[in-house]
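With one protein chain held back, the other chains of the complex are shown just where they sit.
On to subunit A.
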């Protein structure tokens, strides 16, 4: 009797376990949507966060970023420098591509060369590289022209593709735009990542399925992922409410409140690493668009200070951004290496009289007039922010004539020309995230160093701010491998541009994501969306 009871309990337990397993194996389809499609399945087609991070669901990099953007081993189990100009990467053993073929050093060397080859848009990650070669089947050795402490950080964006597959399908290089021929890798994929590409209909839908043979232990429970681009934000929100999709990002600020009230929806907000800032032309002897002739008011630090301290970023946050911004006084955001928390304090706002007096001291008792350029489809509420700035500066007697236009016209106008001569702007808005390295040096190099044709620094320093002392520090930190020394250089350089009022940092915009209540996911600050952390309950 007792025996049979035990037996039946055991049976029940087995049955339960079986049942449990059956429900675990149940198909978990995750449907999500964004405003635009991934432009290609080729992971080297664009240096663009969305493309790079979407393809990372299919292709693994050597080193990947975790939830907090810190580096962790992926296809490389170990990496480091044997001397200042030599790096090694040890390849993870027993990793298989989606077609079952094993990963070797050949694939890694091939992929790195493809990413640095014709048609690729990732070549800027390889500027310091002299040679990439394999050392045995499971190790890759890279020599650089000069010490490059950020090589591993840059390469966290470079994923690994199957060499045999690319060769078989005539996709050894990325698509060449000047030829009218299709590149196989534009629509197909062969990586080692957590998901496999099942269906790709550009502009319509992209379907991924779980890779059961992934080398890492999955933290997700998805069997299938369907991505659909939906351009109209109202439709995206309606689809989420109707349950036709499980998650969307780029939620319009106006919809956030109504979504928070919906019991079946979860809203996640967090700061994005991109900093939106204003820049001033400090290069030309006379501004292009101003009533001040014969001199450039922005060359005067007092003028820059008066303007900086008259722009109320908290008011912009309250009114224009509906609370969805994180005001800052630095050109890099928390989470980026080199962010200095103790320097991130905005100086006190000036009363209009005080600011006017400061302008009068600088020689502009009646203020002045200046043109301002602003995009109207690039950053969250970009045009409205500029309008707010116009109103704030009107109070101190600076009359700003705003010209807001679509990004493709806007960037062509304000960015520096091919020969690095200044673009056509006096006062402008830009946003920047060091998405390549997650390190402050990228910001110094691109935005703050003196524009220089031979060293190629300061390419995006549209206002032409120049400080030789800062240039020296930035050059030093580029090759400094000693962390303490480097941090010191960063601190000094940061203080220089802050004290100079070189730029007017405004804020980090908020990333607003929304999902159904039964979805668990991770929202990294770099605007990537790793599917490997998604769970459907």
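The rule is simple: a residue touches a chain if its C-beta (ideal position, glycine included) is under 8 Å from a C-beta of that chain, and two chains touch if they have at least 3 such contacts; residues count from 1.
Criterion: contacts and distances are computed from a predicted model.
Set against the options "Cytochrome bc1 complex Rieske iron-sulfur subunit", "Pyruvate dehydrogenase E1 component alpha subunit", "Binding-protein-dependent permease" or "Tryptophan synthase beta chain", the UniProt name belonging to the omitted chain is "Binding-protein-dependent permease". Within the full complex, the residue among A:406, A:481 or A:518 touching the omitted chain is A:406. Contact with the undisplayed chain is limited, among A:436, A:449 or A:527, to A:436. Interface with the hidden chain, as seen from subunit A, comprises residues 33, 36-37, 39-40, 42, 45-48, 121, 123-124, 174-175, 177-183, 186-187, 201-205, 228-232, 234-235, 238-239, 241-244, 377, 406-412, 415-420, 432-433, 435-436, 442, 446, 456, 459-460.
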